[in-house]
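Every protein chain but one is kept in place in this view of the complex.
Moving on to chain A:
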Amino acid sequence: MTVAAGIGYALLALGPSLSLFVSVISRKPFLILTLLSSTLVWLVSLIVLSGLWRPFLPLKANVWWPYTLLVLSSVCFQEALRFLFWKLYMRLEDVLDSFADRISRPRLFLTDKLQIALAGGLGHGVAHAVFFCLSLLPPAFGPATFYVDRCSKVPFFLVSAIIALAFVTIHTFSMVIAFEGYAKGNKVDQVIVPVIHLSAGMLTLVNFASEGCVIGVPLLYLVASLTLLHCGKMVWQRLIESRNQSGPTLR
C-alpha cells in the first residue's frame, strides 16, 4: 500500500526495539555482538524446527490440532535452547571476569549483566519480528493490500506487525527474567518464562478461529504487559538489593 505504509508496518513491529538499540545497545560494541549472536541462535533454532517439520508441511488449513503440536514443539525446543544459551553465557561471564582481572579493571557489574541479558532477549525478539513479520512485508510496499479470511477487519500486514510487537516485548524481557532466574536459582522466575512463552504461542492459536484475532491479540498484549511488569519489578528489587549490599560506599 505504498512505501509509506510499508515503512509504517516495519516500524510498528520494530520501532521500540530500534529505540532500545540506539539508546542502550549501540553504545557498547559488546552488546551489539551479543545481539547478533542471539539472533543467530534463534535463526538456527528455526531452521532445525523447520527441518523437523518439513515432511509434514503444508498443513491443512482447517484442522487446528497439527498447528497446536507445531507451536508446542517449537516453544519447548526454544526454551531448551534458552537454557543452553544461558550456560554459554555463564562461561562467557567467567572469561570476561578473568580478563577484567588480568587487565586490572573492575569485574562485570550487575547492570552489565542485565544489559547483556537485554541484548540477548532483543536479539531473539528482532529475529522473530524479521522472520515472522518483515519477511512478508515486501508486497505491502506496492499499490495494494491483503486481507486474511480469518481476520477480515484489518489488513494482514497490520495484524502481523501488531502481533510481532507483542512478541518482541515478550522475548526481550523474558530473557532478562530467565537469566536472573537461572543465576539466582529462583524457581518462580525459571518456570514463569516457559509458561509465558507457551501461553503466548497458544494465544495465537486463537487466531485460528474466525474473527479470533479480536480476542487473541488483546490477550497477547495482556501477556506482554505482564512480562514487562514482572521484569521491571524483578530488576528494581535486584538493583535495590545490590545497592544495599554495597552499603555506604558510593558507586
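Criterion: a contact is a pair of C-beta atoms (placed from the backbone, for glycine too) under 8 Å apart; a residue touches a chain by one contact, two chains touch by 3 or more; residues count from 1.
Here is the rule we go by: contacts and distances are computed from a predicted model.
S.K.: Out of "Anaphase-promoting complex subunit 5", "Presenilin", "Septin" or "Tubulin epsilon 1", which one is the UniProt protein name for the chain not included here?
M.R.: "Presenilin"
S.K.: Which listed residue (A:C151, A:A178, A:V193 or A:V223) would be found touching the missing chain in the intact complex?
M.R.: Result: among the candidates, A:C151 touches the missing chain.
S.K.: Taking the full complex into account, find the residue in A:V130, A:I192 or A:C231 that is in contact with the omitted chain.
M.R.: Within the whole complex, the residue contacting the unshown chain is A:V130.
S.K.: Contacts of chain A with the missing chain: which residues?
M.R.: Within chain A, the residues touching the omitted chain are 27-33, 36-37, 39-40, 43, 46-47, 49-51, 53-54, 57-59, 61, 67, 70-71, 74-75, 78, 95-96, 99-100, 102-103, 105-106, 108-109, 111-112, 115-116, 128, 130-138, 148, 150-151, 156, 159-160, 163-164, 167, 197, 200-201, 204-205, 207-208, 213, 216, 251.
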